[in-house]
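Here the complex is missing a single protein chain, while all its other protein chains stay put.
Just so it is clear, A, B and C label the chains in written order, and each chain counts residues from 1 on its own.
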Amino acid sequence: MIETADQIFVLLKHWLVGFLPATWQPVAGVVLSVVAIIAFFPALFALTVWIERKGLGRMQNRIGPNRVGPLGILQPVADAIKSLIKEDIVPLSADAAVHFLAPLLLVAAVFMGFAVLPMGRNMTLVNMDAGLLFYFAMGASTELAVFMAGWSSRNKYSLLGAMRAVAQMISYEVPLLMSSVAVVMMTGSLSLTKIVAAQNHYTWGLPHWYIFTPWGFAGFVMYAIATTAETNRSPFDLPEGESELVAGYHTEYSGFKFALFFLGEYLAMFSISGLGATLFLGGWSAPFSFLGWVPSWIWFFSKLMLSICVFIWMRGTLPRLRQDQLMNFAWKFVLPLTLLNLLVAALWRFLGEGWERWVVCSAILLLAYAFMGWEGMRRGHLGPRRYRYAE
Amino acid sequence: MTPLAGYLLVAALLFSIGLAGALTRRNAILVLIGIELMLNAANLNLIAFWRYGPHPEALTGMMFAIFSIAVAAAEAAVGLGLVIQIHRHAHTTDLDQMNRMKG
Amino acid sequence: MSLVFYAIAGLTLAGALAAVLLKNTVHCALALTVAFAGQALLFLELDAQFAGFAQILVYIGAVAVLVVFAILLTRGSETPKDGVYSRNWLAGLVIAAGVFAVLGWAVLGSARALPHETAAPTVTVLQIGNALMSRYVLPLEIVALLLTAALIGAVIVAMHEKEGHK
Partner (left out) sequence: MLGEGILRGLAETARNFAGSFVSAERLTTVQYPEQRIAPMEATRDFPFLVYDGADWEAGLRCVACQICEKECPPQCIYIEKSKDKKPDFTGKPQFYPARFDIDISVCMSCQICVEVCPFEAIKMDTEFELSTEDRFGGLLLNREKLAKPNEHYHKIHPAEAAEVDARLAGEKDKADAKAKAAAEAAAAKAAANVAAPAGPEAAPGGNAAGNPTAKPVEGESRA
């Protein structure tokens, strides 16, 4: 019974595929999984939009959408209908072909990333040996889509937004990769399935997730910062700052294409949160050994939604950064710390099983954090903004 | 035609296209693009020979290609940095106009 | 020679041709990306998974974006009035055609000696990592040094000179 609940989607797929002749079955299985991903994540996107609008409202002491359906739950449906029936405007001077291709490329590249995520026990679409590399290769191609969108619009705001977005994504891709490399070093594999398997065992009922180690915790924090920047979420949402750039690279998009950009942004958030859960939070494994009977996919998606909620919480709290603060933060703070974290992870590996490694690794990371934070605040790279003329 | 010959022909064509681009275009960046294409053609040759060679388990061709990709990234960074510096100095990226050695 | 190979080869060559023929420089850069993607697919077709993904990550994720940045920083997206081809384009074309003729002749001439279909080698990332850290550790270190030098060099070359430093 427990086994069936855990494997329900796998069994369902096998049952459906079983109706076809044997030669077609592998192809049909892949197609079915792809269709499931393409159908499920946009639905999750609709739910997330609702959660975000309600949650942000509550954080600002508002009620949020409450007109369409009970508690406004049908608001995303209304938004979808609105964007579908809107006129699709292409500016006269725009580069029509590139303008058309950019949103498609973005969404396609983002969807590719889901292919290697293990969403549950035996629930990986392609169990690739170099899964993590594939994921980052796909993530890197979204930058080009963003650039295409901004450049083809022939609008200075769009171009500026796209350049900001690309510069920011490149800058934060380095810490993103570096913090993931620490996990790869520990597991000895680029396969996401193996990374989950390496974390899926328990001592005294507690899991061996990487976040519960000093280097894993530091890596997770750095990973979270880098993903926030990578998905252009607040406080790193300069590329689409409405108040400065009138929505940046998708200024000139309307109707369905704009909805595609919006969808792409949220899908990127889902996939990168899923990757974070896989790398640091044990993927689909249960947080306590006695909860092992809960289906694995429930754990994966609850971890994913938890990350999304933290994203929304951050958005409700932090104001937007300035461009120079953003770059300083990436190159002068996050990147050195991730490099140090790599060294600490190696040290952790070679210090053996005792308690010493906890003390040594935590002390190094804490000292480095405190020193760099103090130094950054003293020099004014980081910390609260000082006003020279006001006050 | 064997598969290897097919890959080698594609690589040869790619190399020639890159060479033609590098030799005929005016814009310095497009010349760099041509050089990138030529490097890519070489990589394709390396991988193809690795795949159809007698000892694929030795990984020689593959390693060569991976190192070559890394070096190409460095080459692109330095090359484009030079182009930007030249543009700042001479206000053009047209190679036909860059015919003086004096600054 | 499967249909897939012809399709991917066609895509790669079309992208490469567009990259050297198109008038608008940004279009050239985007066509170059298509060529890179086609090449990555060719690598995958050759069972070189790791190299294929590295190709996408490095070429599409970094080199193409760098090219695009350089084009915008040098205002190259405006098509020049006096043509996009160099004065001695004919010579270049002849040289390229000659090179292709020689290469093609060499390949076709030795086609009979080339090995036929062999079993696909299974290369895991673990093997590549082991090879990098044992047999190829010296080249790896040299590449690391080279990349560091290139990083510093590119920064110095492209850096603005400070005002009043002349």
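Throughout what follows, contacts are C-beta pairs under 8 Å (C-beta built on N, C-alpha and C of every residue); 3 or more make two chains touch, one makes a residue touch a chain.
Quantities reported herein were computed from a predicted structural model and do not represent experimental measurements.
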{"item": "Visible contact partners (per top-of-document touch definition) of the missing chain", "value": "A"}
{"item": "Option touching the unshown chain, where A:Gly69, A:Pro91, A:Gly255 or A:Gly316 are the choices", "value": "A:Gly316"}
{"item": "Touch criterion as defined above, residue of A:Val126, A:Leu291, A:Leu306 or A:Met377 at the omitted chain", "value": "A:Met377"}
{"item": "Hidden partner chain, touching residue among A:Val10, A:Leu32 or A:Met59", "value": "A:Met59"}
{"item": "Residues of subunit A in contact with the chain not shown", "value": "55, 58-63, 313-314, 316-318, 369-370, 372-374, 376-377, 382-384"}
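The rule we apply is simple: only the chains that are shown with their structure count from here on.
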{"item": "Chain pair with the most C-beta contacts", "value": "B-C"}
{"item": "Between subunit C and subunit A, distance of the C-alpha-averaged centres to the nearest whole Å", "value": "29"}
{"item": "Separation of subunit B from subunit C, taking each centre as the mean of its C-alpha atoms, in whole Å", "value": "5"}
{"item": "Centre-of-Cα separation between subunit B and subunit A, whole angstrom", "value": "34"}
{"item": "Overlap residues in subunit B, where contacts from two or more other chains coincide", "value": "none"}
{"item": "Of all residues in subunit A, those that touch subunit C in their complex", "value": "98, 128-130, 133-134, 136-141, 143-144, 147-148, 151, 159, 163, 166, 170, 173, 188-191"}
{"item": "Touching residues on subunit C, where the partner in the complex is subunit B", "value": "1, 5, 9, 12-13, 16-17, 19-20, 25, 28-29, 32, 35-36, 39, 42-43, 46-48, 50-51, 54-55, 58-59, 62-63, 66-67, 69-71, 73-76, 80, 83-87, 89, 91-93, 95-97, 99-100, 103-104, 107-108, 111, 114-118, 120-121, 123, 127-128, 131-132, 136, 139-140, 143, 146-147, 149-151, 153-155, 157-158"}
{"item": "Of all residues in subunit B, those that touch subunit C in their complex", "value": "1-10, 12-27, 29-30, 32-34, 36-37, 40, 43-44, 47-48, 50-54, 56-57, 59, 62-63, 65-67, 69-78, 80-85, 87, 93-96"}
